[in-house]
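Mind looking over this structure? Questions follow.
Left out: one protein chain. Kept in place: all the others.
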Amino acid sequence: MDKATIRATIANRVAKEFKDGDLVNLGIGLPTEVANYVPEDIDVTFQSENGFIGMGPAPEAGQEINNLTNAGGLPVTIFKDAAFFDSAMSFAIIRGGHLDCTVLGALQVDAKGNLANWMIPGKKVPGMGGAMDLVTGAKKVIVAMEHTAKGDVKILSECNLPLTAVGVVDLIVTEMAVMKVTDKGLKLIEINPEFTVEEVQAVTGAQLIVEDDLIDMK
Amino acid sequence: MDKATIRATIANRVAKEFKDGDLVNLGIGLPTEVANYVPEDIDVTFQSENGFIGMGPAPEAGQEINNLTNAGGLPVTIFKDAAFFDSAMSFAIIRGGHLDCTVLGALQVDAKGNLANWMIPGKKVPGMGGAMDLVTGAKKVIVAMEHTAKGDVKILSECNLPLTAVGVVDLIVTEMAVMKVTDKGLKLIEINPEFTVEEVQAVTGAQLIVEDDLIDMK
Amino acid sequence: MKKISTVEQAIANLKDGMTLMVGGFLGVGAPELLIDAIIEKGIKDLTVICNDTSFPDKGVGRLVAHQLVKKVITSHIGTNVETGKQMHDGSLEVVLSPQGTIAEQIRAAGAGLGGVITPTGVGTVVEEGKETIELNGRKYLVELPLKADVAIIQANVSDHKGNLVYDLSARNFNPLMAMAADLVIVEANKIVESGQLDPNFVHTPHIFVDKIVEGGKNG
Partner (left out) sequence: MKKISTVEQAIANLKDGMTLMVGGFLGVGAPELLIDAIIEKGIKDLTVICNDTSFPDKGVGRLVAHQLVKKVITSHIGTNVETGKQMHDGSLEVVLSPQGTIAEQIRAAGAGLGGVITPTGVGTVVEEGKETIELNGRKYLVELPLKADVAIIQANVSDHKGNLVYDLSARNFNPLMAMAADLVIVEANKIVESGQLDPNFVHTPHIFVDKIVEGGKNG
């Protein structure tokens, strides 16, 4: 699979998790692309943690507004029923359980639902931004990422990078599979028919529990 | 002194405590009247704890606005630079140290600066409303009240009614005198020339420390 | 996600014994039509959270006067003789708490905080039975968040999606309660099409609102 197909596969599958009326926060990078795949028959509102709901796609060239950017600093548009607020309200929404779903990337994620996505000691320390708040506060946490990082395993039995939060991840969506975090460990619930269970397991650092009625990735 | 003179004397004296630029909250009843005596050469902003700053006097009959009342539920007006907010912001202002002065009545006040003004057990339990927040948060707490309640002493060495807060009162203004709460106890700093120190002490339940340069009430 | 409904539909899921937040300050900014409907339906044994119990014939005070409230958490009851009467005869439990503390407790529930650390009430009866914490040499009370099953609030304008704008001092506790209940029902004086409110000046973002009814008594 080429990069574009990988990203499209993941983004498309994540979008199927949303329900009508959901409030969703998408992380920067791949998760942002999920917005392009929301089914037309449901109404999903996107929040931007720098202070508004009702975020729309990027504007056409020349239509950018200086004071209207997403949390990554890129120009965006808004829908007509948008509302702006300050950072305290923005994080009250995020931390108060009002966010139905947050979609983020990960450096590592593990079978206990632990997530590491904000620093690599001695190498890269960008900071957590709103990530710790988002995964602690959202009703559903979806990790959307490539299954491996240039071959290195990212899905582990236990993260060894500094954590973003403990036991918060609900679902992991990669180009190869969809995995659910359960009390017993990672359950493989959907698989991309281009791969076998063995192939997925081979690049996964945690033992996968294969769902009895394993289905093709939606 | 008749009631009207008593109230005017107290209100007029309290108003002299304000400085240009002050934000002030006036309790209901007598304290409300203080607004009528603010010197014209200073700019004082009044806060109403139900959610705005820039409160003005009562409207003329027929000019009342349903949704514009003070914290006692009475119709008021606003000045042109008013601003409205919710109760969380209103009490952030009160509790966050942004209020320069609060003026309240008291059932009892004592030499340690303790205040009791919200209930009489078994008799009257109106509730504390915003009083506990106001006296805990304001930079300066002024008790404005008649010196006695129909002859009963209200200024004590120690309150025996349930407290509103501990050690918060800065100044007590009555129709007879102005008393400052100090580490050593109540200091009599101004006296209404219609009374003698002995007369004031006789209706005060705490030992008054008479200021060396005791002056007439301003 | 159609939120606009009749008053009857809006309160259809209210049940005896629920915890209910009611907006308003001495009745200003209270959802009178929703209160009418609750009285009419006789929903009782309510635990009510409100700033004050208003007057017997206004706002939340009417729920008290109709004896539908079994417990009230509030800062002031002095303007409603019914509250005092029922408190004394034991039919109504009254928990008095400082107004600013109630505001922060409601906000804390809405904002996902575990509690509120406040100096208000230290050394008074408000402290009784509560956890305290000392920070930087000062003693504080730990007040727990206040959450409700249902909040009934009043706004001046709502758009079809539920973005709200309040009017003057009728705002008070309404925006806070909108954040802190499982079901949030708004009574708006006026309902406008989406896009009619300026996104820069919305007081309550629509995501907090579940049901919208058109009001009339207020404003």
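Note that the chains are named A, B and C in the order they appear, and that numbering of residues resets to 1 at the start of each chain.
Keep this in mind: contacts are C-beta pairs under 8 Å (C-beta built on N, C-alpha and C of every residue); 3 or more make two chains touch, one makes a residue touch a chain.
All values derive from a computational prediction rather than experimental measurement.
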Exercise. From the list C:Pro56, C:Gly115 or C:Gly195, which touches the chain that is not on show?
Worked result: C:Gly115
For this session: Specify the residue from the set B:Gly27, B:Gly73, B:Gly137 or B:Pro162 that touches the hidden chain.
Result: B:Gly137
Exercise. Just one of A:Gly105, A:Gly137 or A:Gly205 touches the chain that is missing; which is it?
Worked result: A:Gly137
For this session: Consider the whole complex, including the chain that is not shown, and state which of A:Ser48, A:Gln108, A:Thr174 or A:Thr204 touches that chain.
Result: A:Ser48
Exercise. Looking at B:Ala83, B:Ile120, B:Ala149 or B:Val210, which residue reaches the missing chain?
Worked result: B:Ala83
Seminar exercise, completed: Where chain C meets the chain that is not shown, the residues are 104, 108, 111-119, 131, 133, 135-136, 138, 140, 142, 144, 165-168, 199-201
Problem set entry | Contact footprint on chain B, counting only the chain that is left out | 20-21, 23, 43, 45, 47, 52-54, 78, 80-85, 88-89, 91-98, 136-137
Seminar exercise, completed: Residues of chain A touching the missing chain are 48-52, 65-69, 71-73, 84-88, 90-91, 94-95, 124-133, 136-137, 162-166
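What we mean here is this: only the chains that are shown with their structure count from here on.
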For this session: Kindly work out which chain lies most centrally, taking the average of its C-alpha atoms as its position.
Result: C
Problem set entry | Distance from chain C to chain A - Cα centre to Cα centre, in angstrom | 35
Problem set entry | Approximate Å spacing (C-alpha centroids) for the pair chain B, chain C | 29
Exercise. Per the centroid of Cα atoms for each chain, what is the distance between chain A and chain B, given in Å?
Worked result: 55
For this session: Give me the residues of chain C that touch two or more other chains.
Result: 107
Problem set entry | Multi-chain contact residues (two or more partners), chain A | none
